[in-house]
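A protein chain is absent from this complex, but the other protein chains hold their places.
And then subunit A:
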């Protein structure tokens, strides 16, 4: 490829612009500035193209642009040494230069910003309504499924249970075990100071069974399965699969949402139970190593001082968390529009919202149960 060069000179007949070399898109950066800076300050402009090697639309655009600007300032433009192959291209390009090139970049003013705040607030309200509507719809289909169990997609349900439940057991168990270890270790350090080491059993059992076990399990499931729900149903939305389902007389809620929500309703309590168990084992092990509380002592104290209600309170919350995670994830998926980017945004929103709502709901439960004095 020969490097493109432009030169301009003038004589009595006007200004000459001499172009030589290969004027192709790949090499335009070398002459771009020169073309841009060129001004035909005369009434006659002659563009000499006899030494041009290869020419493509990019190069033709630069020449056509010079000619256009010269014409706009009232000059006559002639071409010299124009090869026939180039002339057709130059003509096509000149014809196709848009009248107002370039999409102007939008500038945002302060009022735009204020307006966007208002729009977002209104949108948040609308979203809330839409989410409530979706929750109602899901509950309606759920009740219908319970009344008519034949409508339940059993194959989908089992596969979702495997995906969201069975495959989550290792991570949930490990998380629970570590939580138990950490609580025992940190609790022991504090409790040792006033000789109340034995209370580490209550510390672990009550905090894990009542709050941490199920809460952290729900957070892991929200991140793991909630995101998967949104991404998979969301991509189906992009591919118009949801619309296709509707036209085939299939109810997307029944086919896609119910198996996922039911799978979570069944699996989240089980996962929570596994996390509880793992945390007690981890805590017991750590108490034994660090404080010398034997496993026998740990179990006896657990039975005597931690009522069944502590465990029940944790388990009662599980289905509510499951419903929140499932409904938010599926609702976000249904909000996906058009692009792959939208799937990503909705997946992020799904995880953030469901984790937030799970924690908020947990706080509400906490208040409720303490008022009820259980």
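We adopt the following convention: contacts are C-beta pairs under 8 Å (C-beta built on N, C-alpha and C of every residue); 3 or more make two chains touch, one makes a residue touch a chain; residues count from 1.
The rule is short, and it goes like this: contacts and distances are computed from a predicted model.
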item: Chain left out of the displayed complex - its UniProt protein name, from "NADH-quinone oxidoreductase subunit L", "3-isopropylmalate dehydratase large subunit", "Aspartate carbamoyltransferase" or "Putative ABC transporter ATP-binding protein"; value: "Putative ABC transporter ATP-binding protein"
item: Identified contact with the non-displayed chain, of A:7, A:25 or A:76; value: A:25
item: Sole contact to the chain not displayed, among A:45, A:93 or A:242; value: A:93
item: Among A:61, A:298, A:311 or A:331, residue touching the chain not depicted; value: A:61
item: Hidden partner chain, residues of subunit A it touches; value: 24-26, 28-29, 32, 54-58, 61-62, 65, 83-86, 88-89, 92-93, 96-103, 238, 337-341
